[in-house]
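Left out: one protein chain. Kept in place: all the others.
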Amino acid sequence: MTPTRRRLLAAPLVLPLAAPFIRRAAAARTITVAAYSGIFQENYEPAVVDAFRRAHPDLEVTYYPIANSAQALGLVRAQKAAPQIDVVIMDVSVAKTGTDEDLFEPLPKGSLPVLDELTPKAFIPGVAGPAVLFDNYVLLYSPPQVKPAPTSWKVLWDASYDGKIAVQAAPDIVGIALTLIANKVFGGGDYHQSVAAGIDAIAKMAPHVLTWDPKPDSYTFLIEGTAALGVGWNARGQTYARQSQGKLGVAIPEEGSLFQINTINLVKGSREPDAAKAFISYALGTAAQKAFTERMFYGPVNTKAEISAEALARTAATPERLAKMLDVDWIAVAKMRDSITDQWRRKILRVR
Amino acid sequence: MALLLLIPAVAVNLLVFLWPMLNLAALSFRDALPGGGIGQVLSLGTWKDLLTDGYYWSLLLNSVVVSLIITFAALLCGYPIALFVHRASPRWRNLLMVACIAPLLVSAVVRTYGWLVLLGDRGLLPSLLRGLGWARPPRLVFNEVGVVVALTEILMPYMILSLLAGFGRLNPVLEEAASSLGARPFTVFRRIVLPLTVPGILLGCLLAFVLAVSSFITPSLLGGGRVPLLATEIYDQAIVSLNWPVAAALSVIVLAVFGVALTLYGRLSRAEA
Partner (left out) sequence: MGRVAFHALVGVLFLFLLAPVILVFPLSLSADSSMAWPPSGWSLRWYAALVQHPGLMAALRNSVLLALLVTAAALLLAIPAALAIARGRFPGREALFALLTAPLLLPTIVLGLALLILFAGYGLIGTWIGLVLAHLLVAMPYATRVLVTALGTLPAGLEDAAASLGAPPATVFRRVTLRLILPGVAATCAIVCLVSFDETVISLFVVGPRLTTFPVALFRYVQSRTDPLVAAAAAVMILFTLAVVIVLDRLIGLKRAVGG
């Protein structure tokens, strides 16, 4: 081998060796915010995270997309020794588990000025972080394929939609919520005692289900016409419904639905707790709440945010939607989540 | 002197291989506490739960059956190619070898994605079938069919290479002799070609089976959440449920399956030789 060739080999080896150290020296303070992937990220990042970045040019904010809260919890747990996530948005029942495991720093009323602006419903006993976005569970349907618009959850058990149902399985909270709904609709009684009726009902539905893991999500499956029915969340559903011009319908069936709370949590052991708190304050503040609700129709927690009536009408917090909500104790569900997930794995996902 | 040279490599091996593996095996003898905690005392609890739970047995059975189907399919698809490459002229042989090895250089994520495009509901094959007048072609992804098809293709290069390595004893003169004596082509294949290629078949099947049992990327992307296998369960238990003792015990079971396959291979190839 000639000397030139040897140098050719050596140069690419040596240069990058130094690179991480060079970059480290110049690195600013960074925080990592973990929140949902997909359409949530597509809207939350420009509406909230980018605005925060502009307001804090000294901070580097990474948005780490996660498919669901259960995965986020797993991630935070695995990094307990050296957390790489500073702020995590997750649903309240998973946040309860995380709080019980001492993964989050409590943010009680008074710990941040912005917390005084929040509705009392934003503070959930036993959960470290406050609520940041309200939502509710909905039945999704494809108006061209499902006529007339469905009025009952039982449409999911209608054999004429064989192979046309897309549902995200447990441990995703969408699957957990479906268990509670099915339990009620099929006469399972108090879910605190048993959800056996719900599990059995979903097992009966299973052969008709196209996929338990729709990618990117059930909404897209419906819009593309691959599926005709699904379950999901009001805010995402409303956003997609508006974008797709009639290819997606969002319904709250007559049996009622579930209210959902997304919380924002500060990870214990964060290397940048002040920067993380600054982000949390911003996310709960009037500007972010207004911007995001007007963009994606999550129910706001900040009572001072002045949100357009048109956007508010699409959120979970309207009186007519609130009237249809069933009582659900997500804190109690937190303790049942692992067992429900286990039953899904054993009794539902294996049924063909 | 020689031992000194070995110290750094062996130290790294101990650090990233032996220690983690022993630690893993030891962890299966601890209890999982709710919420990802791990008990401090040695216990057979995790193993007892696992072995008395029909779910994990069916998982093991499912894994083994699916892997056997994939192995058999890879053998069926790989054998003609290997035979063809083996018989090709040297110049063609090199080119064909490159075509066989090339997919190995492409990440399994990418190849699985390729299959998603081919088999997906709006992908190439269903579109083709619909074009041929089949209004509702069967679903090819998000079930076992997709996983089997894609893994067969992904493991075929290993099968082909193993077959070729074992084809050494195959001699065209023998085949010609048999046909000139009036044997029909199929008889020649059954009586001459097949017996001579058994070593390659055994090696290829071992490799394909072992890789199928431990494959994770393809089942998790193409399974649609309804193809529960040991490998996907290990990942779910480790990352989502954070039940490390169960994940560790399942890993030990996978290693045991490996052991059985290896032993079987040893027996068969000795019996054959």
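Per-chain numbering from 1; labels A and B assigned in written order.
Note that in this section a contact is a pair of C-beta atoms (placed from the backbone, for glycine too) under 8 Å apart; a residue touches a chain by one contact, two chains touch by 3 or more.
The shown structure was predicted, so the numbers you read here are calculated from the model rather than taken from an experiment.
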Query - Given B:106, B:165 or B:194, the one touching the chain that is not displayed - result: B:106
Report summary line: The listed residue (B:140, B:213, B:227 or B:240) that touches the chain absent from the view is B:213
Query raised in the report: So that we can see where the missing chain sits, which residues of chain B does it touch?
Result: 1-3, 5-6, 8-10, 12-13, 15-21, 23-24, 27, 77-78, 80-81, 84, 99-100, 102-103, 105-118, 120, 122-124, 127, 150, 153, 156-157, 185-186, 189, 210, 213-214, 216-217, 220-221, 231, 234-235, 238-239, 244, 247-248, 251, 254-255, 258
Query raised in the report: What residues on chain A make contact with the chain left out of this view?
Result: 1, 5, 8-9, 12-13, 16-17, 19-20, 30, 32, 34, 37-38, 62, 64-65, 67, 75, 78-82, 84-85, 215-216, 224
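In the analysis below, only the chains that are shown with their structure count from here on.
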Requested in this report: Return the distance between the CA-based centres of chain A and chain B, expressed in whole Å.
Outcome: 35
Query - chain B partner contacts - residues on chain A that touch it in the complex - result: 70-71, 73-75, 77-78, 97, 100-101, 163, 169, 171, 210-213, 224, 226, 338, 341, 345-346, 349-350, 352
Query raised in the report: Given the complex with chain A, which residues does chain B contribute to the contact?
Result: 34-37, 55, 58, 121-122, 139, 142-143, 223-226, 228, 239-242
